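What follows is a set of notes on a single structure, which appears directly below.
This part shows chain A:
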Amino acid sequence: MARNRYVRKLKELRQNVVDMGALTRQSVEDVLTALETSDTALAERVIANDDEIDKFDRKIESQCMTLLALEQPMAKDLRVIATSLKMITDLERIGDFVVDIAEEVVAMGKPIRIPVSATKFDELVADVKSMVADSIETYAGGDIQKARSFEARDDRIDFLYKNIVENMVNALAQGKCSTETVSDVASLLYIIRYLERIADHAVNIGNRVCYMEEGDRRYLK
Partner candidate 1 sequence: MNNAIEISVKDLNLWFGKFQALKNISIDIPKNRVTALIGPSGCGKSTFIKTLDRMNDLVDNVKITGEVVYQGRNILNSDTDVVELRKQIGMVFQKPNPFPKSIFDNVAYGPRVHGVRKKANLNEVVERSLKAAALWEEVKDRLNESALRLSGGQQQRLCIARLLAVEPEILLMDEPASALDPIATSKIEDLIYELKKDYTIVIVTHNMQQAARVSSNTAFFYLGELVEYASTIDLFERPRDKRTEDYVTGKFG
Partner candidate 2 sequence: MAAKRSEMVPMGLLWGAGIATLVILIVILAYILSKGLPLISWHFLTTNPGVRGQTGTGIYSTILATVAVTGVALLVAAPLSVGGAIYLNEYTRENLLRKVIRQAAEILAGIPSIIIGLFGFLFFVIYLLPYTGGWSVLSGGLTLAFMVLPISLRISEEALKAVPGELREGSLGLGATKWQSITTVVLPTALPGIVTGLILGMGRAIGETAAILLTAGGALGVIHSLRDPACPMTLYLYNILTEYNDTTTAYGTAAVLIIAILAVTFVTDWLMNSYTKKLKGL
């Protein structure tokens, strides 16, 4: 096959994106673990690791620009590069939201007391974790069938989010919270907002991967 060097470079690019994805996914898992166990040390580490994610972002962007400038990529190659370029932005934003969550964990400094049904919150956390994992996996060459269900899953996450917000606001309004839990509720409202945004970015990633694989611009909204 011709263009061996070029093919290798493309493979390198994809691997880098996969690695960045793995790093991001790990960060998401870590911060949610930190939240659960109120592990501020872990949260600090997560914050520090964001540098790695940002480094990847810059490195991959540079790789993409070089390939575009020098190799005149076409067809699938072009779609891979374009998708990678956009996807790292989504990953990087996920990374930033993870940092935001970590900062809340550090600020709270102690286990949170959730004034509403814990199951909904756990469900939200689980859903977001799996969305992030799945979206990164579809890029790595998995099954874009999974990606097709992202919209529905995101709707579910939005529903959970609104539901939890409503419940917490009600609890506040009805005075069911003590002064300590109020500040926790405030933090929590921020945290689930970040989670919901993380899910949105995961959906973006899924859509872009569908475009990358099939070339249909309808996936790009």
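Selection rule, in plain terms: all candidates are chains of the complex that A comes from, given by their letters.
Of note:
Here is the rule we use: a residue touches a chain if its C-beta (ideal position, glycine included) is under 8 Å from a C-beta of that chain, and two chains touch if they have at least 3 such contacts; residues count from 1.
Since we're looking at a predicted model, the values are computed, not measured.
All listed chains 1 or 2 share the complex with chain A, though the touching one is 1. For chain A in complex with candidate 1, the residues that touch the partner chain are 1-3, 6-7, 72-79, 214-216.
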